[in-house]
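A single protein chain has been omitted; all remaining protein chains appear in their positions.
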Amino acid sequence: MPISFDLTPEQRELQGLASKFAREEMAPRAAECDRTGRFPEEVYRKAWELGLMNLNVPVEYGGSGLPLLDQCLITEELASACGGMTTSILANCLALQPINLGGSPEQRERFLKPFCADYRLASFALTEPGGGSDAGALKTRAVREGDSYVLTGQKCFITNAPQASLYTVFATVDPEKKHAGITAFVVPRDTPGVSLGREEDKLGQRASSTATVTFERAKVPRENRLGEEGEGFKLAMATLDSTRTPIGALAVGIARAALDHASRYALQRTSFGVPIAQHQAIATKIGSMVQELEASRLLTWLSAWMVDQGKRATLESSVAKCFASDAAMRICDEAIQIFGGYGYMRDYPVEKLLRDAKLCQIYEGANEIQRLVISREYLRRFS
Amino acid sequence: MEAVVCIKPVPEADSRLRVAASGVTYDPEGVRYTLNSTYDEAALEEALRLKEAGAFEKVRVVSVGPPRAEEGLRYALAMGGDEGLLVETRPDDLLDPGFTAAVLAEAVRSLPHDLVLVGRRAGDDEAGVVGSALGEHLGIPSFAFVTGLTVSGGGSPLKVRRFTEAGEELLSVPPPVVISLLKGAQDPRTPTLPNILKARRKPLLREPWTEVLSRHPGAPVRAPAMRFELPPPRTGAHLVDYQSPAEAAEKLVKLLREEAKVL
Partner (left out) sequence: MSPTALVVADPRSPVGIRTTLEALGAARALLDRSGGGKVALALLGHGLGDVPEAAKRWGADQVLVLDDPRLAIFRSETYAWGAEGLVKRLAPPVVVLLPGSTMGRELVGRLSARLGGGGTSEALELELEETRGLRVRRPLFGGKASETLSLPFPAVASLRPNAFAPSEASAAAPVEAVELPKAGPAGPGAELLERSPVPVSDTPPLTQAPVVVSGGRGLRGPENWPLLEDLARALGAGLGASRAVVDAGWRPAAEQVGQTGASVSPQLYVAVGISGAIQHLVGMSSSRCIVAINTDPSAPIFKVADYGVVGDALVLLPPLTEAIRRARAGAGP
């Protein structure tokens, strides 16, 4: 099929739904939740009711099974209203994706269906205090005891952990084996031995919740193991390969909000007798911001399109996530500059955008790691 | 019983309007359309609630408009409408409300219509003319400024509550009837994502308006727009001069009534 940038009517409708939800439900609460750090459960519940939550869960389990491109369109709209809420909404996709990809039909039935039948949250638990980037070196142990595994260890920075009813946990059955020992488990929150640390107080994305989860001899039945022992690392990477692109879209949404605010302000604010947009220094800023935004969006579309075509998109998804999140930081930074002193004030919306955008450079693989991946993938073509 | 809801896509309230090159309408470039004017959404919500309460077997949605009006109909189907009919105009056809009513009447006539619901008025021309004109063309009663509607189904009379400046009236009206809602059900539902996807598979018929109109007896007159105007840009306040506060008040009220026409 020839390349087309025309969205289908259906895609426009999904975009319209997300944009309406963002405007009516998310935007009015964004500033308040940013200030207080409140987790707006009513927003997430409504998102679930409208089907905006488990976008990647296949239709046969009650999800909407959307192509990744459509997921990205929705994510951009949501993020233009609040990055933090969008992270919490997307967290279910991230947490359920290992079950989607690595679960048996029976496990998918058992674990995915309840999420589509009722409002529930799940968390993806990979990162540990000892290191996030080097996931192969994780320390959480899973020891086989009869028909069960006993998990001991700690996972930190886990999105939605305080509210989640289910965790997908990556632990090692044999630290000696490094990557090859890592195994994925589905752990219900109410498993004895699972406990929560206090909620983190964050720089940005404060409407999402983040906490440490501790496993103290938590016993998980064998039926909760995803795939075989040792397949966990590949499963984690495959999961992140497909959820990285929406992080690019999330960054695009935040950046778009910053650019829109800055554009309106530049036309309205006057100095030296003219709207500041007429000063070339401001106009060229906006010119650069537009370029970066457009490029970011196209990179996420390309990456999503490749995934939807069943093509390998490790390089493209890393490019999209890394470029879009770096661009979002520059765009938000310039937006604050255009707002002058007002931009620095909490009463104005742009400084929040900068704080929210920052996370996109860190989670789901820090951008340094993305660059390593990109160069490795690219250099392979020459070796 | 079966209901028909008429909907019209209109530009969003905060759209930036510019005069089109023709000078008789606005430039559609850059205008975002809401899927339905809020009044139509409320009317559809009312019909859907009545259907859920067992009053209707089916709720159909009809729109006369350019191809993009399909989006509005799909939205209505995603909200819960059963079938859609788009009477298609070309993007540059300008249909005034009276003429639209004649076309709409022929479209509605081809469908079972114990109740025809229209919104209070369109968000763009704000004419509120279509409802009773539709009733006339269909040869059935019509009631406007309706604030409440009870339908028990099975062809029994509808209870219609309407606003008049002399008080509210409760009427008993046998179907079929056209109802213009002053305000419909509050909080029209937002279609869910699965319902948006399902709406793609609901039947949506398209017919060119010329064909639909050919079924109309006689040729309805058209009242074309001659000119579209935007208010001149603000040039600073007209300051009221006065001797006494009472005079200032009188003068200001006169200006607001007669010049600005906002009272």
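By written order: A and B. Residues from 1 in each chain.
By our rule, a contact is a pair of C-beta atoms (placed from the backbone, for glycine too) under 8 Å apart; a residue touches a chain by one contact, two chains touch by 3 or more.
Please read all numbers here as calculations on a predicted model, not as lab measurements.
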item: Selected residue (touches chain absent from view) among B:Met79, B:Ala102 or B:Val151; value: B:Ala102
item: Of B:Val5, B:Ala55, B:Leu115 or B:Ile140, the residue in touch with the unshown chain; value: B:Ile140
item: Touch residues of chain A, complete complex, unshown partner; value: 268-269, 347-348
item: Missing-partner contacts on chain B, residue numbers; value: 11, 13-15, 17, 24-26, 96-98, 101-102, 123-137, 139-145, 157, 159-160, 163-174, 180, 182, 218, 220-231, 234, 236-240, 242, 245-246, 248-250, 252-253, 255-258, 260-263
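As a convention for this text, only the chains that are shown with their structure count from here on.
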item: Where chain A and chain B are represented by their mean Cα positions, the distance between them in whole Å; value: 41
item: Contacting residues of chain A [partner chain B, same complex]; value: 9-10, 12-14, 16-17, 20-21, 49-52, 55, 64, 66
item: Contact set on chain B toward chain A in their complex; value: 35, 70-71, 74-75, 78, 190-197, 200
